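Other chains of the complex are left out, but the ones given are in their true place.
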Amino acid sequence: MRSRRFTLFAMMALGALLVVPAVGLAADAPKPPTMAHDASAVPSDFNVGSSINTLWVVIAATLVIFMQAGFAFLEIGFSRGKNVGTIVAKILTNFSIAAFMWWICGFALAFGNGKYFGNSGGFFFSLPDLADGVPSGGFSEAWQSSFGAMSFSSASVPSKFLFQFSFCAVSLAIVWGTTLERIKFGAYVLYAIVFAGVIYPVGAHWVFGGGFLQAGDAFGLGLTGVQDFAGSTAVHLIGATGALAALLLLGPRRGKYGPDGKPRAIPGHNMPLFGLGVIILLIGWVGFNGGSTLMAIDGRFPEVVMITMFASAAGVLSALLVAKIKTGSIDIGMAGNGMIAALVAITAGSGYVAMWAAPIIGGIAGIIVVLGVYAIDKKIDDPVGALSAHGLSGIWGTLACGIFTVPELAKYNAWGDPAGGLIYSGSFDQLIAQAFTVLVAFSFVFIASYLTFWVISKTYGLRVTAAEENAGLDISEHGMYGYPEQFIPAAELFSYGAVPALERIGTGPVSDPEATA
Amino acid sequence: MRSRRFTLFAMMALGALLVVPAVGLAADAPKPPTMAHDASAVPSDFNVGSSINTLWVVIAATLVIFMQAGFAFLEIGFSRGKNVGTIVAKILTNFSIAAFMWWICGFALAFGNGKYFGNSGGFFFSLPDLADGVPSGGFSEAWQSSFGAMSFSSASVPSKFLFQFSFCAVSLAIVWGTTLERIKFGAYVLYAIVFAGVIYPVGAHWVFGGGFLQAGDAFGLGLTGVQDFAGSTAVHLIGATGALAALLLLGPRRGKYGPDGKPRAIPGHNMPLFGLGVIILLIGWVGFNGGSTLMAIDGRFPEVVMITMFASAAGVLSALLVAKIKTGSIDIGMAGNGMIAALVAITAGSGYVAMWAAPIIGGIAGIIVVLGVYAIDKKIDDPVGALSAHGLSGIWGTLACGIFTVPELAKYNAWGDPAGGLIYSGSFDQLIAQAFTVLVAFSFVFIASYLTFWVISKTYGLRVTAAEENAGLDISEHGMYGYPEQFIPAAELFSYGAVPALERIGTGPVSDPEATA
């Protein structure tokens, strides 16, 4: 022990001494050029407006990236303690695959110009400075014309790339809520490649990337363009639809349905961590909806954030009320899911509707999510309620624009019918466009996802064995419990350095053989 | 099982096919107008300074909203494991009620113009764009004159609305720290309506919303105006005063005081989650104090943040030291409470005092909170130390402005005595104004809160039954434990899908009847 320490120390000291001869040797080498840092070399005439917009978009992207923790903890809280570490590994893996696929083709397909998919560039997206040096006028102008649907904002394209990547990662995170506690880890990897590379980009392109649903006149039908400000359909319904496809092939958790076919409650193991997830998602949504302005210079974004917060408040209260009526309890999970559902629902309308409409949209979402969870639970096993919170509420939120969009805001955003939603225009035009979008997006994503999961199930396999499911995914897929001290018998824990409780608190002798060291 | 899946799949596929006929039908309908998105339609001549200020205010508001998680986890950590889920439900419910009340009347009463309460508009606050279309000059100029105390900043009114709402929600969150583990859930709802709708708005109006205490010459006394930069009194003392009122009517937790009347320690169940709460509050305070500049364009806010961080550091160290002297232990809870207390204390002075004063103010707060917790614990049961951390420290921080305010910063902020605090002016004028404010704010909030809680206690009731308290609020109020696996006996958990430990790790047969599936 002592000698090992000494050896290491000697080695380090030696390293230090090597600096001196290295100095000597290097002194004889020919001198390479070096630069004296010169502040005046830094360009200063960049576009102020673009800087402000870019700053907001990057901050919003950071908030949305933080939502990964929100989804992780919402799922962890709703899982049993034997299936919690796996969620950490999943979130990190999915985030990473999404990043690669977004870089390779996702961004190009989603936000490039084109009717059905983007094809104006951005594959293997690279930064403008590499080939050309620093662009004149700074980094903000490069690439803008290739991404027309976002070109109304002068935020730099890299900032938009980052922001939209964070959306793709959110949509992917939504997919897995239905699959907890029984899916094979590899299935995440395989589906994530397809989803982040193709399914999400194409679906999102149609709805808010400038594609045929947003541009209007889909299939020559003469429909007006769809309004989905931050992705009630483009992000949340798409994710939830993938989740439905996975669930149908995966089946329920063991023990979820009794021999009589009646559902049993499988309570999540940790409501505080669930709550952490919900609050992280709430502040993530500040960036999600507020950042979807893609600009700060016009001053619209605080109102978008206000509307988002108020809708969420209504969702909490209505969900609590409905759950109380149905079960007699003040349901913690429903309070959180009511908030999520309301946030999902206001996502489409946050840039289109008036303040007073926000609590209506959010409040109805809170009702939908509770009734949806109870109804769906009777037949299919969605452990976190994602089908209701992201699916049903995403549909409701998308439709709500057809009802509540304010004409001035339709014109300001310049998508859809300038006459506004039903209650302003008296016309169903916008509502039809919204419903049509829901139908098209759902159908595309469901079919593509079902096929993908079907192929996975027939090749790699989708579900762990019964024994693995009983043991929990942490130990069976990852080789160690997420909470070893709760799951490993005390006797076995001893070999990990644990000491029996009585000895720990000093009421008995310490039996550890090293105790005299 | 198999057939249910097939049915659902068939249903979905059918949905997809419906798109085609829908296309056909819609093609015959008259075509509604749609807009081609035109970037040039977006106004670009908005006020740059306003945009920068607005951006900072919204970001600061987001940080303050995140403080809800900070309060939740500080409370969760300090509670026993049987009372944790309820805190999640409480935080979401309070946040939601505060949002509604802020919208209906809170913002108008707090920040509208008026001596005793705001009455220049803002009730059922609505966005300027709805009636008038997009305002000329953007969204930043609308409404400003109606909210005079904040009109020195060009940040848009919706951003200020959001920021001040986040403060109201913080003040409300502080109220409940004393009431943990024994209050009835419905009491949150009833008091929150009164507090967020009237008590906080009126109190905050007097102190930092342009009311009579801030404007000076209160009651014709000729006092100078109070200085409370971000709310040591307006937010923290007001919240803590509500907490005191609640506690006096509620009484201690069962078992807190022995038959001899001596207090027993009831240690919190989870110090890591407590620590999470503290660190979230720390970064929340960046927005809380830094954002109270309401602007970024003048460059003052980084210094406000610096001062805030340094005060917090001093509070940690002094609290640790005092607790070590008193108990011999390095007290984790006191380290965290020292940080919170210092942050509370520097809240009033963060925009008024010099760098060197920050560690003094924070360090004294760290001493106050430790001594306060020990003293208060002898008589009344405040599980998280909120009376000390937010109450006593809030008073100290408010008074500290009377001592340490720098004349230049008094003039810069343009409130109070331009000669500065005692050590600069040699005069007690500012200190008297600060003390008077503490007295008035405490008295108003205590009386109003005591009356409100008294009415609640006589009608709805304030406290759960002894049996419910023993069982814990999670199971008794919410129908499920926050940590089911720790609280439900193993035999019962089996029905929730749990499997005995030995079987889980594969050393015995799996007895689950479905094991062969």
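Per-chain numbering from 1; labels A and B assigned in written order.
Here is the rule we use: a residue touches a chain if its C-beta (ideal position, glycine included) is under 8 Å from a C-beta of that chain, and two chains touch if they have at least 3 such contacts.
As the structure is a prediction and not an experimental result, all values here were calculated from the model.
K.L.:
Since every chain is the same sequence and 2 are placed, give me the total copy number for this complex.
P.N.:
3
Operating definition for what follows: only the chains that are shown with their structure count from here on.
K.L.:
Report the inter-chain centroid distance for chain A and chain B in whole angstrom, where each centroid is the mean of the CA atoms.
P.N.:
26
K.L.:
Please give the residue numbers of chain A that touch chain B in the complex, ascending.
P.N.:
Per the touch definition, chain A meets chain B at residues 48-49, 52, 55-56, 59, 63, 80-82, 149, 151-153, 210, 215-225, 244, 248-249, 251, 253-256, 259, 264-272, 274-276, 278-280, 282-283, 286-287, 290, 295-303, 305-306, 309-310, 312-314, 316-317, 320, 327-332, 335-336, 339, 354-356, 359, 379-380, 406, 408-412, 414-419, 427, 429-430, 432-433, 436, 439-440, 442-444, 446-447, 450, 466-467, 470-472, 475, 486-489.
K.L.:
Quick check: in the complex, which residue numbers of chain B touch chain A?
P.N.:
Residues 1, 4-5, 8-9, 12-13, 15-16, 18-19, 22-23, 26-27, 29-39, 41-44, 46, 48, 50-52, 54-55, 57-59, 61-62, 65-66, 68-69, 72-73, 76, 84-89, 91-93, 95-100, 103, 124-127, 129-130, 133-134, 138-140, 156, 158-159, 161-162, 165, 185, 270, 273, 276, 474, 477-485, 495-499, 501-506, 510, 512-517 of chain B touch chain A in their complex.
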